[in-house]
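With one protein chain removed, the remaining protein chains of the complex are shown where they sit.
The chains carry the letters A, B, C, D and E, assigned in the order they are written, with residues numbered from 1 in each.
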Amino acid sequence: METSLVLQNVLTPPVLFFFLGTVSVLVRSDLEIPAPLPKLFSLYLLLAIGFKGGHALQDSGLGGQVIPTVGAAIMMAFLLPLICFVILRVKLDVFNAAAIAAAYGSISAVTFITAESFLENQGINFDGYMVAALALMESPAIIVGLLLVKLTGPKNRPNSRNIRWREILHEAMLNGSAYLLLGSLLIGFLTAAYNPIGIEKMQPFTGKLFYGAECFFLLDMGIVAAQRLPSLKKTGSFLIAFAIFMPLFSAVLGILVSQALSLTPGNALLFVVLCSSASYLAVPAAMRMTVPEAKSSYYISTTLGLTFPFNIVVGIPLYMGLVNTFIPSTL
Amino acid sequence: METSLVLQNVLTPPVLFFFLGTVSVLVRSDLEIPAPLPKLFSLYLLLAIGFKGGHALQDSGLGGQVIPTVGAAIMMAFLLPLICFVILRVKLDVFNAAAIAAAYGSISAVTFITAESFLENQGINFDGYMVAALALMESPAIIVGLLLVKLTGPKNRPNSRNIRWREILHEAMLNGSAYLLLGSLLIGFLTAAYNPIGIEKMQPFTGKLFYGAECFFLLDMGIVAAQRLPSLKKTGSFLIAFAIFMPLFSAVLGILVSQALSLTPGNALLFVVLCSSASYLAVPAAMRMTVPEAKSSYYISTTLGLTFPFNIVVGIPLYMGLVNTFIPSTL
Amino acid sequence: METSLVLQNVLTPPVLFFFLGTVSVLVRSDLEIPAPLPKLFSLYLLLAIGFKGGHALQDSGLGGQVIPTVGAAIMMAFLLPLICFVILRVKLDVFNAAAIAAAYGSISAVTFITAESFLENQGINFDGYMVAALALMESPAIIVGLLLVKLTGPKNRPNSRNIRWREILHEAMLNGSAYLLLGSLLIGFLTAAYNPIGIEKMQPFTGKLFYGAECFFLLDMGIVAAQRLPSLKKTGSFLIAFAIFMPLFSAVLGILVSQALSLTPGNALLFVVLCSSASYLAVPAAMRMTVPEAKSSYYISTTLGLTFPFNIVVGIPLYMGLVNTFIPSTL
Amino acid sequence: MKRLDLIFSERELHEMLKCLESAEVPGYTVMKHVTGRGPERVVSEDMEFTGLGANAHVIVFCEQSVLIKLKEKIQPLLNYYGGVAYVSESTPL
Amino acid sequence: MKRLDLIFSERELHEMLKCLESAEVPGYTVMKHVTGRGPERVVSEDMEFTGLGANAHVIVFCEQSVLIKLKEKIQPLLNYYGGVAYVSESTPL
Partner (left out) sequence: MKRLDLIFSERELHEMLKCLESAEVPGYTVMKHVTGRGPERVVSEDMEFTGLGANAHVIVFCEQSVLIKLKEKIQPLLNYYGGVAYVSESTPL
């Protein structure tokens, strides 16, 4: 059954455009989406999902499963990097282990979006407030990553490299993508409360256009991911295995938590995808600033070159299959 | 009552996104909208308001209040820079006074757009032909500014700096933003007359998308305006006071003219906003070319860093309050 | 009658925006659409027409006139460059003749789009599968152009300049624009077959937005085409005449073939436009790589500065007039 | 051979290139969207969209003799609008 | 006069410009969106949108005396984050 889900997932525009991008690199086509056009789409997607999430949050209110779900998501963002760190320390030094752990504890907004499209395609309901979980899982993972360096790293780092608390919090809360996502969430929330006409007038931009913009962006992500493939060789087989098995392990953890929270199948899938996806935006930027000892090619190549494509193509339908098995639909 | 209008204005997506941009600079987030993406949005907005305005102008015809209103607007664009110049000469030399006067005589298209959104939100009608006034107020202010330099400036300017008439008219009529706005107006006018299907097919692009694109652009304007704040210190308290009180003074003048023309409340607000807003696009570009003696930081920081945010956040609802007081709605 | 069609064509937004761009250069306005914004629109247009074409192809199936029409189109893409080459050899060397021949054998996607808009405006039906013809006419012309150099060119080219078969096919099939167009066609085809919801969700992006984006892009094309005008002087009167008469000649050929295939008037116009338009994207890129001896200013200035504007403004309605004369509508 | 680096506002690019052509330089290279600070003015990225224009950086490789012709044409432009011009030694690879 | 070429990650641009200001350079020019490779790292175009940041190329024309002040401020930044700094001779046109 998972195979049929994988097929159904593969034959949707977002995944097909992702493939189109990947193949263009493999066959050495000169298709190129020049900078800063990808940035336009990534800013747009963050703004749009934030805004729609804030609107949904206003509609659902903060009662019911909202607080427990978001709380559990934040908890996972603290827990997962710790698990990753223990695993990664087997082969890597403190700096690289902490940086990669932070990336895998955090989330990928595009993977989340693709999972939402998958659910809509399958006609499975999910709640808009899950975006709040998305927005709040970025910072904790960064904090844990930096704390791990601070606590377990060598004490004789040169003075300039001592991480200060202010710096940790600044990087965790105020990096561009987390800021835009949270800010748009807040704006969506306020607009829905005080200015319903505003919600309606935003709809063609944040709503209708979304799917097409997502496809365009995934075309670029396909190019970027494929360009990362060669440098995967240098990261070694340990990290390659980690980039595939860690998402699976996180997914299983995510399913257990979803079951405990009695999430609906749709919400459960999104929760699982949050756990199993890894950040290639906010976290790498924060780590580059505060832990320059870690090799950026390690955490970028694994998250972007391997975990992201894996989740987009195989992971999402696979997790859906697991969700269907473990969490019986109430319908 | 104005306070409640201010609150209602503040809680709309465009103003909230403007704040989001401003705050990102104040808290030193690394949110960035890289060049030339802002240019994409500014070109789009000019094209769209021009096109819609041309369409509206075709529908309304040139009868009724159209000619008097547009005529009064052009008159204001000649008159306001003269008043500004007299005030500014108290403290500034001819070059700087003329350049700033031209900026305050001219208009800000984004302020105009935000005022339109405000009216739609309040459910107040206004006429599309006001865009024609917008399009025609840019050039006169530039002409007056350059004439002021020519007539009152030192006669011993180096030869190369003598402003020629051709140059004045070229800068006034053919700078990129005025040209695109007027051109799109004409195209909208012609299309509405000869090709109604064309109007309909443009609608998703110029109409539906507009509000969202406006929000995105105001996010960037928030960033840009906040970046201008530090350099305001150098402009001195005289110019800071000017940047707040001149719009208020122009607004009062605008209300008197609106009353004399018996404009509807909606049109009156737009007329007032045209008077009180200041240009940070076309005019600075023209002044930079023809009066390099003027400090560009003066006219950019005041218009963009102070007058623009003031109008967007407080000015528009304030002027609406004044309009409501002085111009009784016929409803 | 053609004159009235020309007028009707001129008064549509796409052509008017094209004029706006052209005039801005002639009057030396500083209107500018900075790189890479034009690239955004050209990528979008290719993606959107490909996707819609694939969808249409799925709906129509490969029966009926599809295979004959597409086959005839490919045949024209092989035949036309040969005719051009013979004509061009009268005045030009092998390298330049082959490069220009390839450009005129190939197609211009934007001209095709404008022709579609023209048909929609006139209320004349056409079939979506014509996009397949568009997508498949780029490569043959490139192959013929390179073969002409290989076969008729001097045998003593330096070794490095010997064109290899692999290189020819790579350039012909995998240049960015052909790849994106064909890929999007395939994605549209697959999506329509397996994921009808996907088609619906793409519609606001690929469908509704299209006309506006086309106008914006034509604004830029107007600027670019006008910037090419001065360098036309250097190409000489032979090439200037060629750039006008060759499209007319190709159009006549195209009409004869359309008649033989009994195409509907709408499809016939598109077929004729494919024949008479010339490539300024894929072909120049391929020629620049493999035949650097040819002057790029020759093939760019003629296709972009002359043939493209001619087709957009006068050609399309003229060809429609011819189609109406030779191919009686069955309605 | 000499290498000339010119940095000035994008808005004067057209005029500056005309000077280069009239001094018969063998070629030139242009980089736009450049920002910076001079003795008085700051040129920031947003000046591009306000229409003020960011800077352009133009590089010319040419003979000393061309440079002399160039100097008298370019100097007035730089004095009027601002901008800098520096020369270094350079040899073809 | 000297010409200093600095190439380093865009993310440190703000801090680097503060160093330049505190060394009282007469001016500087900034080019962003630059890619490249150093002894260890590759900086590719997509690093801009992942937030890692591409490189910036900064040019400073100044006197030798300014360069000395600058060196001690800039060296720690380059050591910590990476990047290169090279000096050549240059004379005003």
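As a working rule, a residue touches a chain if its C-beta (ideal position, glycine included) is under 8 Å from a C-beta of that chain, and two chains touch if they have at least 3 such contacts.
What you see is a predicted model, and the numbers here were worked out from it, not measured in a lab.
Asker: Looking at E:Glu21, E:Glu63 or E:Glu89, which residue reaches the missing chain?
Answerer: Among E:Glu21, E:Glu63 or E:Glu89, only E:Glu89 touches the chain that is not shown.
Asker: Contacts of chain C with the missing chain: which residues?
Answerer: 34-36, 38-39, 42, 158, 160-161, 175-177, 224, 227, 231, 280-282, 284-285, 288-289, 292, 295-297, 300, 304
Asker: Can you list, in ascending order, the chain D residues touching the missing chain?
Answerer: 1, 3, 26-33, 59, 61, 88-93
Asker: In the whole complex, what residues of chain E lie against the chain that is missing from view?
Answerer: Those residues of chain E that touch the unshown chain are 4-5, 7, 31, 33-39, 55, 57, 67, 70-71, 74-75, 84-89.
Here, only the chains that are shown with their structure count from here on.
Asker: Using the average of all C-alpha atoms in each chain as its centre, how far is it in Å between chain A and chain D?
Answerer: Chain centres of chain A and chain D, defined by C-alpha means, are spaced 45 Å apart.
Asker: Can you tell me which residues of chain E touch two or more of the remaining chains?
Answerer: Those would be 11, 33, 48, 51.
Asker: Could you tell me which residues belong to chain B and also touch two or more other chains?
Answerer: Correct list: 30, 34-36, 39-40, 175-176, 204, 208-209, 285.
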